[in-house]
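Removed from the display is one protein chain of the complex; every other protein chain stays in position.
By letter and in written order, the chains are A and B; residue numbering begins at 1 in each of them.
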Amino acid sequence: MAQRGAAQRSNDPVPLPGKIPISLVVNGVETALKVAPWTTLLDALRDNLELTGTKKGCDHGQCGACTVLVDGRRVNSCLTLAVMKDGARVTTVEGLATKDALHPLQQAFIDHDAFQCGYCTPGQLCSAAGLIAEGNAKTPDQIRELMSGNLCRCGAYPNIVAAIQQAMGTNS
Amino acid sequence: MIPFHYARANDVADAVRMISADPAAKFIAGGTNLVDLMKENVERPSRLIDISRLPLDTIEPTADGGLRIGALVPNSDLAYHPLVEQRYPLLASAILAGASAQLRNMASTGGNLLQRTRCAYFYDTVTPCNKREPGSGCSAIGGINRIHAILGTSENCIATHPSDMCVALAALDARVRVTGPAGERAMAFDDFHRLPGDTPQTDTNLLPDEIVTAIELPALGFADNYSYLKIRDRLSYAFALVSIAAALELEGGAIKQARLALGGVAHKPWRNTAAEAALRGQRADQASFSRAADILLRDAKGYEHNAFKIELARRGIIRTLTQAAQATPQSQYDKKIR
Partner (left out) sequence: MTSYIGTATSRVDGRAKVTGEARYAGEFKAIRLAHAAVVESAIPKGRISRIDTGAARRVAGVLDVLTHENRPRMADTDKAWKDDVAPEDGSPFRPLYDDRIMFSGQPIALVLGEDWETARYAASLVDIQYDKQDFVTDLRQQHDQAFVVEKPDKPHGDADKAFAAASVRHEAEYYIPTEHHNPMELFASTVVWDGGGKLTVYDKTQGVQNVQRYLCSVFDKAPDDLRVISPYVGGAFGAGLRPQYQVVLATLGALALRRSVRLVLTRQQMYGLGYRPATIERLALGASANGTLDALTHEAIAVTSQFEEFSRNDTGWAALLYKSTNANYVHKLARLDLPTSSDMRAPGAATGVYALECAMDELAIALKLDPVELRLRCYSDRDQNEDLPYTSKALRECYRQGAEAFGWKARKAEPRSMRDGSDLVGWGMATGVWEALQMPMAVRIVLGANGHAEVFCAASDIGTGTYTIMAQVAADALGLPIDNITIRLGDSTLPQAPVEGGSWMAASTAHAIAATAEEIRGELLALAKRIKDSPLADARPEDVALADGRLVSKLDASRAISIADAMRSGAIERIEKEKTNTFAEDKKHARNTHSAVFAEVKVDEQLGVIRVTRVVSAVAAGRILNAKTAHSQIMGSVVWGIGMALHEETVFDHRFGRIMNANIAEYHVPVNADVHDIKVIFVDEPDDLVNPMGIKGLGEIGIVGVAAAIANAVYHATGKRIRDLPITLDKVMR
């Protein structure tokens, strides 16, 4: 493997670009942190803020396990550089429930057994919350299509659709 | 990822100045493709210039009855914009056929144009790839090439452009507005992307110090007779094997104007004006559509694993034109092909 970038010949340590202070409102809490330019929002949440509810399933925008809401929109946090989101509002799975009650989607996921291993679940939940906020899904076909960015290897898809319908109040 | 510096551009002029000052820098907006490729060590920018906060996120009607789409409008906002849904439903449909809801929320209009190929060898830094490392060879020719190009290929590269949105933009005769140190210019959509030739490392005719600022659509949106059909290996969240954007303007049973563009078949969204011309004045029927498909695919060339795409494209063209003619556009939700 041709290793470009190995051109450094001296024995001096290779310095890395400095960390940049940013602030995020994470699950309603104003949070200051310092991140390197290459730190993704996903790693910032998991490693810097120890909010490990948001999952890393591929790190390349191919599975949706890392889905969070940024300023109310669902995005793949693995492809989001944290430094670019300075000032943003971020909602993760840890921020869905209130102190007293689960979010209707969380309860619906339990009721419909919309998961097995649970690893894709935080992403599914945040994605579903985004889906409902977007308001473009009315039919099961639309839910299926607009939830297709969230892989579930346990194959809970029909139950996920049913749970989302319950939370949307369209489940007869 | 290699280490890089981060800077935020305050306005378009600032962005152009910053990119001119550092040839190894890259703009970043949605980041959906660039960050992916940086993690693969395929893209190795010295600096990322964050343009995501530039005021290029509006969609406005133009004086000539068209639409001007800011380069930073997210794909999902574009797809669901009332003016796009009403006047350019082909564009809305193509966008919704691509990626996932999350990625569409992130990805910018300009960035969509600049997506790089999904060729596995381009991604795998261990294998030769002329696009990634000019002169190293093309591993896809003679390798795994099921998703690769059948039109406009060269002996140096058979990669495809992966965008869905761009296929619709090509069909709709969009223009790309760019700004560089010398000021603003506009490019016909067909001139924006390149064929690989002997410089496959260069995807587009955008100059290194230019920034895409907007896409302009002409007034004619083909809102009545259009369809976008994407054929892929699973029913969603997969890149196209072949995709077809078809748009017709009908007068009685005859075709007054036709647009036809293909994705997944070439290094750029593939539009063939000769095929469109052959449809003009013809009846909107199977025979006309078949002739157009034959013209479009006349020079198509298959490789070991992708030869099926020629026949798939031929059938897909006829089908999509039929959907357009019958005003029964392909739904991106119900997966039954109408």
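The rule we apply is simple: a contact is a pair of C-beta atoms (placed from the backbone, for glycine too) under 8 Å apart; a residue touches a chain by one contact, two chains touch by 3 or more.
Just so we're clear, the structure is a prediction, and the values are computed from it rather than from any experiment.
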item	value
Hidden-chain contact residue, picked from the options A:67, A:80 or A:121	A:121
Of B:3, B:180 or B:197, the one touching the omitted chain in the full complex	B:3
Per the touch definition above, residue among B:124, B:190 or B:249 touching the missing chain	B:124
Residues in chain B touching the chain absent from view	1-3, 41, 118, 120-121, 123-124, 126-127, 139, 142-144, 146-147, 231, 233-239, 241, 308, 311-312, 315-316, 318-319, 335-338
Chain A, residues in touch with the chain not shown (by the definition above)	1, 3, 5-6, 8, 11-16, 36, 38-39, 43, 46-47, 50-60, 62-63, 65, 92-94, 96-97, 102, 106, 109-111, 113, 115-122, 125, 143-145, 147-161
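Definition applied: only the chains that are shown with their structure count from here on.
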item	value
Distance between chain centroids, defined by C-alpha means - chain A, chain B (Å)	27
Interface residues, chain B side, partner chain A - complex	1-6, 28, 31-32, 35-36, 38-40, 44, 48, 50, 52, 76, 80, 99-103, 105-106, 125-126, 133, 235-237, 331-335
List of chain A residues in touch with chain B within their complex	1-2, 4-5, 14, 16-17, 20, 37-38, 40, 59-61, 64, 67, 73-76, 79-81, 83-84, 127, 130-131, 134, 136, 139, 141-142, 144-150
